[in-house]
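This view holds just a subset of the chains, kept in their places.
Labels run A and B following the written order; every chain starts at residue 1.
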Amino acid sequence: MQNLLAKKGNQLLVSRENQQEDTIIEVKGCTIGGNEIAVIAGPCAVEKEDILREIGFKVRAFGATMLRAGAFKPRTSPYTFQGLGEKGLQILAQVGEDLNMPIITEVMDTEDISLVGDYADILQVGARNMHNFSLLRKLGRTNKPVVLKRGIAATIEEWLLAAEYILAEGNSAVILCERGIRTSEPWTRNTLDLSAVALAKELSHLPVLVDPSHGTGVRSLVKPMAKAGITAGADGLMIEVHSNPEKAWSDGEQSLTPNDFRTLMHELRPVANACGRRMK
Amino acid sequence: MQNLLAKKGNQLLVSRENQQEDTIIEVKGCTIGGNEIAVIAGPCAVEKEDILREIGFKVRAFGATMLRAGAFKPRTSPYTFQGLGEKGLQILAQVGEDLNMPIITEVMDTEDISLVGDYADILQVGARNMHNFSLLRKLGRTNKPVVLKRGIAATIEEWLLAAEYILAEGNSAVILCERGIRTSEPWTRNTLDLSAVALAKELSHLPVLVDPSHGTGVRSLVKPMAKAGITAGADGLMIEVHSNPEKAWSDGEQSLTPNDFRTLMHELRPVANACGRRMK
């Protein structure tokens, strides 16, 4: 398949041919893409400040390096909770600053890039927007790192070319994130495709994360798939954690409790080490 | 499945429960959603004015009711032809006016809605943007009809709820368009899902089009699938036609020649009539 990617241009900016060494992205002293595994944890959405603070405090204590939570939420129905918007960004930024953790949050609209960029350290493009080329292009003109989630039915080539849209505009701080593709399996929300992680690492120098929370949609699968993701070559994880999953405003079924998260971190460490990777 | 849709709100604006009679959308004397089959034809992209004029002139002569062509093109790679932008809109509008045909073209970015709306009669949301909720919401605040293509892996429920985003903002002139979903079949570009057409007509009052050009990606399949689409209940067709498919700047493999299009119209008429539908 390297030939296929090469055919589209031996000079693809995302390709290993163009850059042999791994890209390492540093934000406030935290790195993604180097030897150390990055662990980004937090709730699906910003709800209330005290809840976010409690979750952030715990995940940091158990080994998370960055904090995630959504203020603008892409939702299938217009009638479900759409996120707190700018108020959510303010809460997230405050908690991130207090805990000294870089924060990651989603941007859904070209018109919001500037606003979200004022608060967030890393901007996330969700799976539904992976083919929103206008958004990609404009993110390519910012100086913020971008997490680019793979589309729910995107091929690996399309995912890498979506990243290329950002790099082509001058922003080379792109972090790929595999979060599962849609198949006919009804017992999982998506089918997490770890071969895409291994392939992306082989073909590209960009860092690759795995999101086993969205990638499976099933709490009991988050731990084995997080560990398998690192073994397959991922540089880090995005994990949904909520202090009270049953009462989460969204994605409760796939959220770990802080205690689950501690167990995951505990079991992950020897696996990461066995793969030659460090953890904080 | 009606129960499922109902569960999300018996009052869904797109549902048959909310409105029993079919929505009919009228633009410059042409209708979509009534008894008459709407036929929207034209090249994939606006290239040169004389080519577009030639194509438009012929498809109108053979029965097309509206003209389509892209000025902003969503392309997998940032290095392929991205459309002529505003210049393309100007050409399209001029040819539409000269031929007295309403024009349809894609809008990819919330920031372009106003610009594209200045030229086009109907705005199209492409498959890749079906889950671009910001775009949907802002189109819901315009007074232009919107063609909403089904996402490449979207469920029928997600497609109807994407339409709901537009209606919820006040714009009820939404036209659904089935254009194929991604499967593991390598001999077609997509798998055209005509059961989605029949289901959308059963569950919703909105007009439904079929795009057999993108839906198959294979020229020889456009004719049988166009006819089958109407038989399955579609209110109209979107067909790619190019006077010289081999030289088209995009999508040549699936474009009909004007002569192919004439044959299609000729064979379609008795089928439409057998289904109780009129054609121009």
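Going forward, a contact is a pair of C-beta atoms (placed from the backbone, for glycine too) under 8 Å apart; a residue touches a chain by one contact, two chains touch by 3 or more.
For clarity, every value in this text was computed on a predicted model and none was experimentally measured.
Q: What number of copies does the complete complex in this structure file have, with 2 given?
A: Oligomeric count for the entire complex in this file: 4 copies.
FYI, only the chains that are shown with their structure count from here on.
Q: Would you kindly give the rotation angle relating subunit A to subunit B, two copies of one sequence, based on a CA superposition and rounded to a multiple of 5 degrees?
A: That rotation is 180 degrees, given to the nearest 5.
Q: Taking the mean of the CA coordinates per chain, how far is subunit A from subunit B in Å?
A: Roughly 34 Å, centre to centre.
Q: Could you list, by residue number, the parts of subunit B that touch subunit A in their complex?
A: Touch residues, subunit B against subunit A: 8-9, 74-79, 108-112, 128-129, 131-135, 137, 152-153, 157-158, 161, 164-165, 168, 182.
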